[in-house]
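Sending over a structure as structure tokens; questions will come in a sec.
Only a single protein chain was left out; the remaining protein chains are all shown in position.
By written order: A and B. Residues from 1 in each chain.
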Amino acid sequence: MATFQYFPHTPEDVRKMLDRVGAKSLDDLYCDVPQDLVHKEEYDLPDAMSEQEVRDFFESLDSKNQKLTVFVGQGSYDHYSPAVIPFITSRSEFLTAYTPYQAEISQGTLRYIFEYQSMICSLTGLDVSNASMYDGPTAAAEAVRMSLACTKKKTRVLVSSTLLKNVLETVETYSKFYGLQLDYLPADNGTTSYAALSEELAKGGVAGVLVPSVNRYGIVEDLGSFAEPIHAAGAMFIEYCDPSALAVVRTPGELGADIAVGDGQSLGIPMCFGGPYVGFMACRKDHVRKLPGRIVGQTVDADGRRVFCLTLQAREQHIRREKATSNICSNESLMALYTTVYLSLMGPEGMKEVNDRSYAAAHYLYEQLLSTGKFEKVFDKPFLKEFVLKPLVDAENLMIKLADGGFFAALPTEEGYVSFCATERRTKAQIDALVALVKEA
Amino acid sequence: MSKINEGFFYSEDHEWVKVEGNVAVIGISDYAQHELGDITYADLPEEGDEFSANDEFGALESVKASSELLCPVSGKVVEVNAELEDAPEKINDDAYEAWVIKVEMSDPSEVESLMDAAAYKEYIEK
Partner (left out) sequence: MKYYDKLIFELSKEGRTGFSLGKNEWTETSDSLPSALRRSEPAVLPQVSEVDVVRHYTNLSQMNFGVDTGFYPLGSCTMKYNPKINEEIASMKGFQGLHPLQPASTVQGALEVYSGIEKALSAITGMSRFTFNPCAGAHGELTGLMIMRQHHLLRGDLKRTKVIVPDSAHGTNPASAAVCGLQVVVVKSNADGLVDVSDLKPLLSDEIAGIMMTNPNTLGLFEKEIKEIASLVHGCGGLLYYDGANMNPLIGVARPGDMGFDIMHLNLHKSFSTPHGGGGPGSGPVGVCEKLANCLPAPVVAPEEDGSLAQAFGKDACGRVSGFMGNFGVILRAYSYILMLGRQNLGFVGRYSVLAANYIKESLKEWYKLPIASVCKHEFVFDGLVNDGAVKDAEGNVVKEGATTLDVAKRLLDYGFHAPTIYFPMLFHQSIMIEPTESESVETLDAFIETMKVIAQEAAQDPDILKGAPHCTPISRPDETTAARNPLLKWQDSVC
């Protein structure tokens, strides 16, 4: 009989329970499993570790990673994260709860999701938000499918080639298996080609158009003229956004977009080697019945008090099975809490300041890098915190050399550029140190 | 005990049909509304949509369930009960008063394959 801290069973307890069940041994409980399927050899696993051994193990793994000062974005951004966030999100009542099916003992979760939905609507300028998706790329893939459900008898979706690489690839995978046709809108000098949009829309059959707000080159796209032709063609306008940037850039609501998606990582979530993050998805209220995922709504309880519950569940997989708007079940609830606490702490002023400082730092970095003579300008278009340059030295070597010097910067892209990013966390001294290293390259 | 209207025809999927000339008025039975519970949303087709018999023409949602609406006869939708968009609960109030759509039948003989009130009574009691 094992003595182990996660198992409260004493030998007498086990005996008592077996007696009640009418079994002689624990193995008797598996009498319905064909005996040749019971695994009889020892499992090929390490010996059980103590807590201290587990700590030591992970510390030794951690020592094999290099802590770098991050000057790259591409879907994961090194923004400041206030101390309050992990303090709140690690509270057991939030952390160890399940999906809030029993509203009477889940008002904490339900309320923060309602707040989260409200903040996402505020940032995007759209009417409704769901309770979260896995991450930005999967949210984009779901939005593409949703555009098909919202429009009748259409079979294809247009996607901009200026979307982040991992967004494009995820959308491609989902679309390939779902059986919808993707057609690409090429880049025209770094932004989505408007001419190509008109051309493709004219061919007909378009259910949706997916374009980025801030694109893979860091450029803030001017999408002011997109909504009209897209809607005239009976299609849905889907915008992929950086929610942090939405505090200052034109919103999907203002641009006439129907659906907005993106990754909430930039709202206070640690980079953590790629996850967990949180996808967000908002839309106009006409389309709420086609929105995938969970949604929290306000109502009253039997005593007339304002309370919150999961609502519009008839869209979901546990009720509608193969006819559901999506298969999503667990989402990223706790990460939605991260972003909600972050946005509460930052407020409108903090969000503006984060963007202002990121803008200033990135533009300083841009000028300094160009002055080294190691790069050429690629695009002359407005950017916020991220940009690309054309390297005049070997890109891969440059990245490795900078990494040796303690920086993650100059990520090579498939177009032959290198990508940089500077958030409000980057100081002038860090930028100057990076630029000094680049000069030596 | 569910109400069953005499003179109406019924499908196995619990839609009812009232024949008015070559137009079929279509709704769901009292039994079906009771099974579904408080209806919260009606997803309705548009005028001019055409359906074959047994095609899905819409759906009704309650808090914990969703039910597809299957067209008992073939034809073109000539009228939709727009009242249900804002007040789907009217189906709960009186399932035979709250019709859902009116269809101009392309083959009125299809009605013959539906159940009459007596046959439907037997069907739901089975």
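Operating definition for what follows: a residue touches a chain if its C-beta (ideal position, glycine included) is under 8 Å from a C-beta of that chain, and two chains touch if they have at least 3 such contacts.
A quick note: this is a predicted structure, and the numbers were derived from the prediction, not measured.
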{"item": "Selected from A:D13, A:E228, A:D286 or A:E376 as touching the chain missing from the view", "value": "A:D13"}
{"item": "Contact residue for the chain not shown (choose from A:V220, A:L369 or A:L389)", "value": "A:V220"}
{"item": "Among A:S118, A:T155 or A:S371, the residue in touch with the chain that has been omitted", "value": "A:S118"}
{"item": "In chain B, positions touching the absent partner", "value": "38, 40-41, 61-64, 88-89"}
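Assume only the chains that are shown with their structure count from here on.
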{"item": "For chain A paired with chain B, centre-to-centre distance based on mean C-alpha positions, whole Å", "value": "43"}
{"item": "For the chain B and chain A complex, residues of the former touching the latter", "value": "40-41, 43, 61-66, 68"}
{"item": "Residue ranges of chain A in contact with chain B within the complex", "value": "289, 312-314, 319-320, 323"}
